[in-house]
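Removed: one protein chain of the complex. Kept in place: all other protein chains.
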Amino acid sequence: MDIILNTLITLSALGVVLAVILFVVAQKFKVIEDPKIDEVEACTPGANCGGCGLPGCRGFAEACVKAETLEGLYCPAGGNEVMKEIADVLGLTAEEKEPQIAVVRCNGSHDKRRKTTTYDSALSCAVSATLFGGDTDCQYGCLGLGDCVEVCTFDAIYIDEESGLPIVDEDKCTACGACVTACPKDIIELRNKGKKSRRIYVSCVNHDKGAPAKRACDSACIACNKCVKACPFDAIVVENFCAYIDYEKCKLCRKCVEVCPTGAILELNFPPRKVKVENTETSEIEN
Amino acid sequence: MAINKLTVSMSPHDYGKYSVKKIMSGVVLAMIPALLVSVYYFGFDAIRVNLIAIASCVFFEWLFQKIFIKGKLTINDGSAVVTGMLLAFNVPSNLPWWIIVIGALVAIGIAKMTFGGLGNNPFNPALVGRVFLLISFPVQMTSWPKVSVLNFAMTDAQTGATPLAIVKEGLKNGESYSSIMNSMPHEYVDMLMGNIGGSLGEISAVALILGGLFMLFRKIITWHIPVSIIGTVAIFTAILYGINPETYASPVFHLLTGGLMLGAIFMATDMVTSPMTGKGMLVYGVGIGVITVLIRVWGAYPEGVSFAILIMNAVVPLINNWLKPKRFGETIKK
Amino acid sequence: MLKTFPKGGVHPKENKFSAGKPIETIELPKQVSIPIAQHIGAPAEAVVKKGDQVKVGQLIAKSGGFVSTNIHSSVSGTVLKIDNVLDTSGYKKTCIIIDVEGDEWLDSIDKSTELNTNIDISVDEIRNKVLDSGIVGLGGATFPTHVKLSVPLGKTCEYLIINAVECEPYLTADHQLMLEKADEIMVGSQLMQKAIGANKILIGIENNKPDAIKIMSEVAKKYENIEVSPLKVMYPQGGEKQLIKALINREVPSGGLPINVGCVVQNVGTAFAIYEAVQKNKPLFERVVTVTGTSLSKPCNILTRIGTSTIELIEAAGGLPEDTGKVVSGGPMMGKALSAITVPVTKGTSGVLIIPAKKSSRPKTYNCIRCGRCMNVCPMGLEPYKLKNMCVVKMHEELQAERILDCIECGSCAYTCPAGIPLLDYIRLGKANLNKILRSKKS
Amino acid sequence: MLNQMKEETIMNNLKNFTKGFFRENPVFILLLGLCPTLGVTTSAINGLAMGLATTFVLIGSNVVIALIKGLIPDKVRIPSFIVVIASFVTIIDLVMSAYVPALYESLGLFIPLIVVNCIVLGRAEAFASKNTVFSSLIDGLGMGLGFAFALTLLGGLREILGSIAIFNWKIFEGIARLINPATDYTQPDGILVFVLAPGAFFGLAYLIVLMKKISK
Amino acid sequence: MEYILIIIGAIFVNNIVLAQFLGICPFLGVSGKVKTAVGMGGAVLFVMTLATIVTWLIYTYILSKFGIEYMRTIAFILVIASLVQMVEIILKKISPSLYQALGVFLPLITTNCAILGVAILVIDKDFNLTYSVVYAVGTALGFLLALVIFAGLREHIEKLPIPKAMQGIPAALVMAGILALAFMGFSGLV
Partner (left out) sequence: MAKKESTFLNMTLTLFIITAVAAVALGYVYNITKEPIQKAKDKKLKTAINIVVPGADKGTIEIETVKIEGKDLFIYTVSIDDKIIGTAINSFSNNGFGGLVRVMVGFDENGKIIDSDVLEHKETPGLGDKSSKSVSNWNEQFKKMDISIMKDKTLKVSKDGGEVDAITAATITSRAYCDAIQRAWTVYVETIDDNSQQKETTETEIIEENTLETKTVDIVEPNEGGNDNE
């Protein structure tokens, strides 16, 4: 029995003494970090892709916990679902965003854009871009060396061997935007994913005049303005010799696709048209 | 007009004469004398061990590249051959084939390809393989066949100990160094030429030095590492010998026996796992020398070069961080 | 022992095929395309328009800022159009395209060849003439010379260093210029000396040009305070920091300019151009270009008008060989590979190098074997292998700490790497990215 | 309605239970408690024993902490938790040395060190202090068994490679005995490194790689 | 001499991380950068020495006296946990610069089993107080050495194209394994 007594006395004394000390140092007993940060971090996909613009998922979690509203905080990788979870944890409401996806605005596959030189330096678009305009006559188009592929944490983009162009995997892309910043040619854009993942966009960014553009690439936008006229919703503008479709305005009517003489406008995930159309080939590339 | 498409690349547009392949084949060439000596003394077994080691190293290099580094295969750079040969040089000539294969697997699989292959490994692959084997199979790894000139008959050779082991055991049993040396069946000349027991590539100091000079001449290695290792060992053991010649072996003995020459010339100089600057190399070499003597004299193992090199390999990043080249324009503060 | 810089450097095969070939002129081209951005700094602004008639030496584009300079017509004729044309940069850039009609020079230009050693002219006048004549550094960087001739307040300049090193293999333009125009170069140098107030002129020439050393030393005796120093052959001795180190053993501090150690460095070609501009009123519209290459039948040095298509130079040197794989503007170590042979010659074009297909692709690349060769040859004491790795994984802060911005892009590292790693490609990329970041931080 | 809720909690509990094995395996994924993982796994049986001892502490402390969580002032939370954990560790320490002395000896220092095993305190903090007693119990069980699973796996791997045996059953010799009970065959040694320190690191490294591949 | 042997033994032969497997979590966790490794090593050196002294005293003069040795685990961990806290507070007051350097690592030390491990080991080994302190210092130096070497290695391979599957912890563990292999060379030294 004295063992129990000894134990009791010693340990309790220790406990009390420590408690007294701890009261003095109470403030600092543990790593002061809001446990909510961990919880929020647990909700994030943990890919550390940086798509939110903050240093990693933990950085994002910290920002969320600190912030009073979730406005302006969005995890593109996790999407609305994750944001909802986070909002639940923090008792806030999440912003809803229309799902987006990366599109590669270049149509210059190997067969459409002839090589005029041979590139022989480090296999990096950024390196190549500091050296010259590209190994074709188009100095705006995709260099095909895959900087975008390199940065994608989700394996959502790959270079198609045949065309030499990057292809975005619809299911994997989280619209984190990493590839957008990586591309030295500013070819990749985040666009609304659209209903049933249907999208229409001008797959060209060249600013050459029509003739040299056409010479350099068979499916270049030649700034002919036909699509502008065809669009019933004023969604298309031509600037600097290149057409651009505003995805907020575009109603996916596909009229522009039909009139484009070079097939620079791409449509994705539409059912096949009943009437025959000449330039289906362009949509084949992506599908 | 141009017939060919012009090539566009960044400057420079001219290139020097060295290539990895040339460097590696240079190392292989430099190892030939030592290989010949080993064949002379160990016969067919030396060839057998070398072939198995090289073949399995190259095979594993190929295999792991398939698994880990999809895409380009670069087995033809020759580094796996060097690793294989050096692994073979570091084992007894009567080692069973499956142990050699395990050694190659460890060297290439664990020590090299885990880190992404040539150039990325922080530790010397052949030595990792060797130390792994030494610790895993101490029985087989420390039964040294007795040398016998041009013995091509595949008889089971007798085993004998290495001079280092003889001295170590003797000293541990309280014998004096001079009496051990008196009963030692080898002369210094034997040690120089290779007529002693040991791993198949380490026995002949002369052949190894020859190879080293060749590599120096071909600018494959610089003098810093071999000189600093050998110098440190010589000085350190000379001091000990000076203190008490009865309990410590002489510097000449230390220099000529064991894997010191092999290590200093061929293994510590592996550029992948050694420091970049001359100063760094000297620090590295001195470190190897000191640790080698520590282990040889006071440690449990008779031989310490392999361990010393591996330990200093681990310190190389720190050395590189610490001893950087002198930057141009550093002398004047902005 | 000849002087040289102490650390790093390589010695590629010299291949100076066109050495000793007198400077020739070639037939005027039918058309020239003159880029409005031929120098470091802001592009010039075109002052002519389609259909305008221009004469040789007439101003066609005006300096677009302090660090910028004027552009002059190199031919007489009609402005055909102002359009985007592929130039040395590999991109299409704005050029003034002129159809050549005759060869009518501005009257103000003194076409005589007699030497004018009278430098009794005010400092401001020198600078103005240099700016008006559109002089830029002809050593490669094409930095507007009038800026370099204005020593900043509070700094003094002791030495004017004339860079006659021509350390690039193949190139001989400066060499030949020295042989033919030694006196003019001396006068030009004196003009610069006056402008910057230097006490002394040092001329550094590599020892592989003994004839130039001889002539220059002889001529220098006629003038005061000019010293010619032979130097050991070692690339990149022509880099201004290396040259200063070799000649007067001073190190330009990291991030600093030669003026921080009391020097200004100018190329011999620049000195000659300044002579012509100040003494002869002749704007910079032509320059000497070496056209060379192992496969070329007639390697030569050509005095050519700015804006001439490269192909015409090649034709003059014996035509483009069939097996050509690469055409480089400049030397093999620092030159820029052209994506087409139609690009116009600019003020910065010091040579055209033809490389056969066999030699035009890069060596096979392996992983870095950490041999340290790149580090040992780097004249700036950098660690290129490390910089490259850091560039790949985008560690920009560390890159700055490792002094990537000190890299002079000499290419010694990539030249020497046994693993054939395009070190300089990545270092350039890293520098560009880092500069971008630094700029955005500033603003 | 009620049924459905029950079902949900059961599902939840099941999830809590299974996550410890793969998705949140403390060793392979969370990389916690590595010292015992590396230190005691010279054989499968050691690994298993250590794992079970840890499981006991985990369950015990989880349950008790979930019970008393409402009573503890925030600032002495950690010390209180530590006392609870340390008590269970001492219990298992005493019990093991009393009833399985051989095993106790081979685990040595690592039994008292369960106290500082980050998993235990981590679970107490992250789970038990916020959840019900029952789900804390399930969580402790799941995590503990996940830990035991990892340790047994690593122990098994090292034992097979290092001594060609599994759960102390010598494989070659065992098979030889099965074929001919009278045989005096003694099997060769394994790859010794694997029962020594370096082998622990190698084994864990490649198991983690494997586990990441599998759990993907 | 004896003390030197204890220190050498603790640093090289029985390195706490590479041979005894204690403190692996911080060894893997805080070895990303050489700088932080030095900080952590310093903090461990400090706390380990202090904790060993205090726990030794408590064991010898309290637990042993009352015959309740079996309570050492619970007593030690309580003491260590509060000690770390106290050190943190005190440091903050008296030497802000030291606190800046070590502060972030202190909380990590509570759950570092090397601290508790050494406290228990010196009891198991029946060391007297001086021996215990020397042993603790040696062990902590061994930890520091291993941590710094390892951080150097990790900083180095971080920049290299390691195969994806091996990146991070697996590669680090393999290096730790090779390092442990190399350190076996020291066996028998003491």
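Each chain gets a letter, A, B, C, D and E, in the order it is written, and its residues are counted from 1.
In the analysis below, a contact is a pair of C-beta atoms (placed from the backbone, for glycine too) under 8 Å apart; a residue touches a chain by one contact, two chains touch by 3 or more.
Since the structure is predicted, the reported quantities are computational estimates derived from the model, not experimental observations.
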Note = Chains in view that the hidden chain touches are A, B, D, E
Query = Which of these touches the unseen chain: D:L31, D:L48, D:V83 or D:L151?
reply = D:V83
Ask   = So which bits of chain B touch the chain we can't see?
value = 138-139, 142-143, 169, 172-173, 300
Inquiry  = In the complete complex, the non-displayed chain touches which residues of chain A?
reply    = 3-8, 10-12, 14-16, 18-20, 22-23, 26
Ask   = Given the full complex, what residues of chain D touch the hidden partner chain?
value = 39-40, 42, 68-76, 79-80, 83-84, 86-87, 90-91, 94-95, 97-99, 101, 105, 108-110, 130, 162-163, 186, 189-190, 192, 195-197
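We take it that only the chains that are shown with their structure count from here on.
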Ask   = Which chains does chain B share as contact partners with chain D?
value = A, E
Key: Distance-maximising chain from chain D - centres being C-alpha averages   = C
Task = Using the touch rule from the top, point out the two chains with the most contacting C-beta pairs.
result = B-C
Key: Inter-chain centre distance, chain C versus chain E - centres from mean C-alpha coordinates, in Å   = 60
Request  = Would you kindly tell me how far, in whole Å, the mean C-alpha position of chain C lies from that of chain A?
outcome  = 43
Key: Distance between chain centroids, defined by C-alpha means - chain B, chain E (Å)   = 34
Key: Multi-partner residues of chain C (each touching 2 or more other chains)   = 90, 337, 339-340, 360-362, 367, 422, 425, 428
Ask   = At which residue positions does chain A touch at least two other chains?
value = 15, 18, 22, 29-30, 116-118, 120-122, 127, 131-132, 135
Query = Which of the chains are touching one another, listed as pairs?
reply = A-B, A-C, A-D, A-E, B-C, B-D, B-E, C-E, D-E
Message = Quick check on the complex: what are the chain E residues that touch chain B?
response = 34, 148-150, 152-153, 155-157, 160-163, 165-166, 170-171, 174-175, 177-179, 181-189
Query = Considering the complex alone, what residue numbers of chain A touch chain B?
reply = 115-122, 127, 131-132, 135
Request  = Please give the residue numbers of chain B that touch chain D in the complex, ascending.
outcome  = 102, 110, 132, 135-138
